[in-house]
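Report on one structure; see the data block that follows.
The complex appears here minus one protein chain, its other protein chains still in place.
To keep things simple, chains are lettered A and B as they appear, and every chain counts its residues starting from 1.
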Amino acid sequence: MPQKTLRIPNRPTAVIAVVLFAIAFITYWDASHMKVRATYGMSASAASYFVAILFAALAIGHLISAFRPSDIDVEVADWMAVGWIGLALAGLIGSIWSGGGFILGSTLLFALTARAFGRKALLVDLCLGAVIGVLVFLLFNKLLTLALPQGPLERLF
Amino acid sequence: MDTFSFLMDGFALAIQPANLIYAAIGVLIGTAVGVLPGIGPALTVALLLPVTFKLDPGGSIIMFAGIYYGGMYGGSTTAILLNTPGESASVVTALEGNKMARAGRGGPALATAAIGSFVAALIATASLALLAPYLVKIAVKFGPWDYFGLMLIAFVTVSATFGSSPLRGLTSLAFGLWLGLMGIDQLTGQARLTFGVPELLDGIEVTTLAVGLFAIGEAFFVASRHLYQPEKPIPVKGSIWMNKEDWKRSWKPWLRGTVIGFPIGALPAGGAEIPTFLSYTIERKLSRKPEEFGHGAIEGVAGPEAANNASAAGTLVPLLTLGLPTSATAAVMLAGFQQYNIQPGPLLFTQHADLVWGLVASLFIANVMLLVLNLPLVGMWVKLLKIPLPWLYAGILVFASMGTIAANPSVMELLLLTGFGVVGFVMRRYDYPIAPAVVGLILGPLADSALRRSLQMSLGDPMILLQHPSSALMIGIALVALIAPFIFRGLSKFRQDED
Partner (left out) sequence: MRNHFKLGLLAAVVGSTIGFGTLQASSQDLELTIMAPAGAGGGWDSASRSLQEAMMASGNAKSVQVINVPGAGGTVGLAQFIGSAKGNPSQLLVAGITLVGASISNQSPVDLTQVTPVARLTGDPLVIVVPKDSPIKSMDDLLATIKKDVATTIWVGGSAGGADHILSALVTKAAGADPSKINYVAYSGGGESLAAMLGGQATAGVSGYGEWEGQIKSGDLRALAISYPESIEGIEAKPLKAQGLDIELVNWRGIFAGPGVEGADLDALKSAVEKTVKSAEWKAILKTRGWTDYYAPSDEFKTFIGSETQRVKTILTSIGLAN
């Protein structure tokens, strides 16, 4: 079978068009399932339908421009660095979700983000992150009485 | 006694040496706490209010005024330096201010913000003293239809932040509108786009979206390019102070920002965000160097900052005359009054005139203090940007997430923050403007409920929007602002063809 490839010069835009279509569909679906109706005037679903139509129009616009050459230069990305930041944020969320507390979470966040920007001295950064975490915790909890999530480390204070 | 002699009595109280010291302390700690990312002016005042409990009423109200202005100023500092707006009203400040800081002009950006806030607060506080009782009569007449007209004007102005492609700008705006749908609809109680997640029922916080898109998205983006295009250390070009040209380009935006900010702030549902957008658009239109917008135009910091502060003074109008807190900061001010057993409301000006004027005088004093104490600090703030890049961004992420956790310690909120960070990264990578998304989230729900309240009151008749002259006028202005650029473009093209 001859390879019949549809040549799309601007692939990312095509992907975004698909995402926009999906959002339009989800919004439409959500609006069509709303039960509460306003007695007078417009219901809550009106704005949803409006946004769904807007997204569908934008998706078509993206689809059209996907067949034109791109007007922007997309740079090569260092996906390792992006991954490290993702890991850093995951460290914070994981620590708070599992009850590890704020200090542990922000220590991980700090050290792993610094790693993403090319620092190799992980131990130094971990210590620095911990110091910042402790200071912020003390400032918030003791001085400002704002409750940050507590874990084993926080209970020491 | 007339207004003037009341005001003089207020000043006599405020300039006593002890009270001046209280004002100085208030301004300093207000700035220090307000500068923490994620902590906007309202939270700053709320956190520090108890400190004032221990003083006598006069001293305490003066320190309170100092904290209030200090917190306002601290909020714009983080927006400019770290690109993490602490509240929705400083989103616009971050747009140009952070670009200026990146170009080594953080000093002038901070200075124009400080002096602009000073000028705006000075004029707005004076207007408050003279006009409050009259303004409020007009403000309560503002019906849902009028708010809808105002929102339409604000929507049209958003296009100023669209950048190179209207398609990408509209997509960003639509993303904000979509997020604005999420949560329980205030008018009918219907849940929209919550997918059965109870945490989504209260909707998306503007600051979560702004910090996610701005600060976290930026960190992702810079890291992704770091290997290939290492970010150069930020140069400090010229003086850290404003030069002659900066002054020349700033003073008119300050005044225009004030004129826009004060009356809209005085509306019971006006808020501080809309005047900052309007001011940004107007400055961009009027600037002699519109090409600098998006790359660090000083007018884009001067105008919105002035508008923000003027609208903050404007919110005191419904607060003092009706007892109606229309913004977070005003709600805190209300709590501040209640600690002296004063109930703001229609009777306040007649029953507690001395305290009202004492507060107004303190606001003046705190304003001067803020300028005197903070301008020397500009040099210190700017040095923050000299921290090595890995630590700077690591620090920004820690402070940004800390602000989110402090406001709402839930994992869901952090997941949203991270998700918006990823979206912000993709948007930056493919050249989608960020600001329209935030604007959409702020304006969308307001416009939705204003329109639906109007139609509910008219039993579904859309003509209600045109029957009131005020709303018809505003809708007309919005239409003209939308269509005029196309007509002018067509006309100039036509002329070129004739030549």
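Throughout what follows, contacts are C-beta pairs under 8 Å (C-beta built on N, C-alpha and C of every residue); 3 or more make two chains touch, one makes a residue touch a chain.
What you see is a predicted model, and the numbers here were worked out from it, not measured in a lab.
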item	value
Of B:Gly176, B:Pro318, B:Gly358 or B:Gly395, the one touching the omitted chain in the full complex	B:Pro318
Of B:Ala14, B:Leu82 or B:Ala139, the residue in touch with the unshown chain	B:Ala139
Omitted-chain contact residue, chosen from B:Gly59, B:Gly176 or B:Gly203	B:Gly203
Residue among B:Ala32, B:Leu187 or B:Val368 that touches the chain left out of view	B:Leu187
Those residues of chain A which, in the complete complex, touch the missing chain	35-37, 39-40, 144-145, 147
Interface with the undisplayed chain - residues on chain B	40, 42-43, 45-47, 49-50, 53, 88, 139-144, 183-189, 191, 198-199, 201-203, 205-206, 268-269, 271, 273, 318, 322-332, 335-336, 338-339, 343-347, 407-408, 442, 445-446, 453, 456-457, 459
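Here is the rule we go by: only the chains that are shown with their structure count from here on.
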item	value
Distance from chain B to chain A - Cα centre to Cα centre, in angstrom	24
Chain A residues touching chain B - in the complex, by the definition given at the top	12-13, 16, 20, 23, 26-27, 30-31, 34-38, 40-48, 51, 54-55, 58, 61-62, 65, 71-72, 74-79, 81-82, 84-86, 88-90, 92-93, 96-97, 102, 106, 109-111, 113-119, 125, 128-129, 132-133, 136, 140, 144, 146-149
Touch list for chain B against partner chain A, complex	33, 47, 164-165, 167, 170-171, 174, 177-178, 181, 185, 187-190, 192-193, 216, 219-220, 222-229, 389-391, 393-395, 397-399, 401-402, 405-406, 409, 411, 414-415, 418, 421-422, 425, 429-431, 444, 448, 451-460
